[in-house]
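A single protein chain has been removed from this complex, and every other one stays in its place.
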């Protein structure tokens, strides 16, 4: 079978360049075009010395049709870029936020811009394979999830979908600094964030409505969401500690709550090659550089709450790796093709 | 006025050596004895090159009476060490956990040992100056708080004491690695914890009953506590994100909830020189190397919850600095004497 | 062609576990046995959660013949382990220091032990593929180089072998903390080495004679070596800055010294897939998690010296990856088989 041709739009951000790292070694595809406005004309290997073995030159625009486009533009610009590609019949995986929210109003309210192509919202599929695997297989346009939503949803989905959770959810997430992107800010200036931890976006993070949307699709018992992200002095990784309230009637009727929850989680992910339900608290280092997600459910008997902790690499399972997983599904490749590297430890 | 004589028992741990750093420059005292069993006979400057200007030699035992003893032994051994010193009439500040819990049963259940001198529990004062300043002034034996309880309690105390909080409390804390002490473990081996974040003590951390004890002294409306600590790849600092539920009747009768909470917090700490109520989310780096605590209360209108975030340096305000603050109170020195250095940033 | 069977002796150290990470995904081999004394009986996935997808159980000893053994024991114990395996005809790649030095006397003087099997020294091949590729192909016993020697020798080899260097060499190396291994020490305790850089082994590091041996094989003009290693607060990576003196007669007769040196370096590594001669100063991050080595030669016209900087991942090209590269050569696989992952950046 001939290799499928792939393009990466805006290869110069962290998701873009991690797509390049993965796709340049993917056995089923050939990267035929990478674009990036400011770096156009330069060799990819010059801008990113870790890709020194690649001979690609960064283009200013996609110059020829390909089988699949990964679009890693900022929001709004991304939708504008994707629309004609979809119209031309290319498969598109958008790693921006533009097609993640079902509701145009919610999108416009949280992102503060008019949606460039709301007519595509209906056909776009939210690309969390563990929740929407079958629809992704049929999709032409996949909205790759945000990094926080990936980790948070994989933590809460089995509990929500089984109907054992009730009420508000609190998600306290800790992210490595690469999650803030490659644009220069004082917040991500080394000396400012090293040896420090802080919460941010306390008034509301844009991943809030995305997490809530999928939670409510999973369960109609979900109340409100309090999502608080923190910046951690490390390059990669997101750990999410998720606090949920179990339905009293389920708790009271349950003999061994912890075991039942563990079984429920293992069954939910039985067919998902990248999610591992672990029985000791996960560390982001256990998934570093890989597409794996470790999920640890724990029943807190003092408060009767369900605590679930998940760990992902924000740029792989929370970004480029998940996007390639979606591509694999869309083209009928092995789901783990090209993304089965084991985490790099230590 | 002559300098007061001071001894540090077990100077070789991180709290002990940070006590040395502070006390060697304290204008009102002279460090006359530092002890440490394994390093006895060595010069302090040899074991800790950053104290190269000190001529002290580490003793195996306290060899002469002093005005005040800081005891930084492991739990149980600490109580055993403190008991005769108290009996001899020395003032003692114990940085171990031995005299923090009012209830002997709770202590013995969480620490798994018999308490060596339960008769001292009644007279020992819990040394969080912002809560017990007056009693500390009169105390002979002060139980210096744990690092997590210091940060957590300073975050929740104003809300609890004002009676606006009801029900369970969730405290999600993030600590630098020095909090785990100087004993060698795989968990604190550089390559294992660098570039990683993980929760630990998920089943229950020993600071749990300490936090809960003080919360319940502050308010009888407090329900259960879910306290989850995380290890962060940095040397110093604890950030605690505390989630509380506001009493519905207080919320409904309140015009500008956020402002009212801010006022309430500022008033509570008006006489406390080291607690700063801030209006942007704090970072542990903002208090690095200092005795300051930054507290940020925030009303989350989506869930009606009160979120309060606090930042401390776990070894200073959460350890050695707070112990010196207690000494200052016990001897009638300026409360900030010797611990008024500004945080080192960046 | 059937998969070759592979064993890893002492999988619980950092080289051992990185061998597992690589070999578990190597297309030509099957890992049939991993050993580790203290962890024997446990599942590999339990001890190392990042290998959670593996079903291997750690054995106490190698229990059946395999095609190739990677031995990651401490020195002396490693030679003792390898000897019978070699005698039984298995191919052995020893990642300890036991077979690296040609001279038994030098070995015994630097390592302070008697060599357990000096008769194997003659047939053992020093496994730096870029210098000894052909001999490695024929070898039964390969001595995998130390991490510092790998980086240092790849930096200096082209210059030495071309005869343009004269006199003493100074090598100033900076290593990530994983290079110090997984055994617990105060030096590698997180809070002690984080936010710090220091030299160590100032009186002489055991990699000194190894570097010097290979330098002298490359050129008889080499004088003495001053090798100074430093510990850097990062998990992986070695940067070596190598200062050499160019022969005055070569400099004086050379028009464009910098270009000539660059050409000489590129030609030397033309057939080496993992060494990239770069034209901007390399960063260890550019090779993180990969088997690549970036080499940057620079002529310092002020002093007439040749400065060459190299960057490797100490556990891959300086350890497990290089060992697999040696295996690939020994078995006639593609030299890059199983180790062609691109570096993980950022």
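The chains carry the letters A, B and C, assigned in the order they are written, with residues numbered from 1 in each.
Here is the rule we go by: contacts are C-beta pairs under 8 Å (C-beta built on N, C-alpha and C of every residue); 3 or more make two chains touch, one makes a residue touch a chain.
No experiment lies behind these values; they were computed from the predicted model shown.
> Taking the whole complex into account, name the chains on display that the unshown chain touches.
A, B, C
> Quick one: which of A:6, A:92, A:156 or A:234 touches the chain that's been left out?
Of these options, the touching residue for the absent chain is A:234.
> I'm checking contacts with the chain that's been left out. Which of C:26, C:115 or C:285 qualifies?
Selected residue, touching the omitted chain: C:285.
> Touch as defined at the start, partner being the missing chain; which of C:102, C:221, C:266 or C:305 qualifies?
C:305
> If the missing chain were put back, which residues of chain A would it touch?
Spelled out for chain A, the touching residues are 14, 176-178, 182, 184-186, 188-191, 193-195, 233-235.
> In the full complex, which residues of chain C touch the absent chain?
Those residues of chain C that touch the unshown chain are 168, 170, 172, 174, 176, 191-200, 202-204, 223-226, 228, 230, 232-237, 239, 241, 243, 281-286, 288, 296, 298, 300, 302-303, 305, 307, 309, 311, 346.
> In the whole complex, what residues of chain B lie against the chain that is missing from view?
Chain B touches the chain not shown through residues 14, 17, 21, 24-25, 48-53, 178, 195, 235-236, 276, 278, 280, 282-283, 285-290, 292, 294, 340-346.
Basically, only the chains that are shown with their structure count from here on.
> Report the inter-centroid distance (CA atoms only) between chain A and chain C in whole Å.
Chain centres of chain A and chain C, defined by C-alpha means, are spaced 36 Å apart.
> Roughly how far is chain B from chain C, centre to centre by C-alpha average, rounded to an integer in Å?
Distance between chain centres, rounded to whole Å: 46 Å.
> Where in chain B do residues touch two or more of the other chains?
Answer for chain B, listing residues that touch two or more other chains: 176, 191, 193-195, 233-235.
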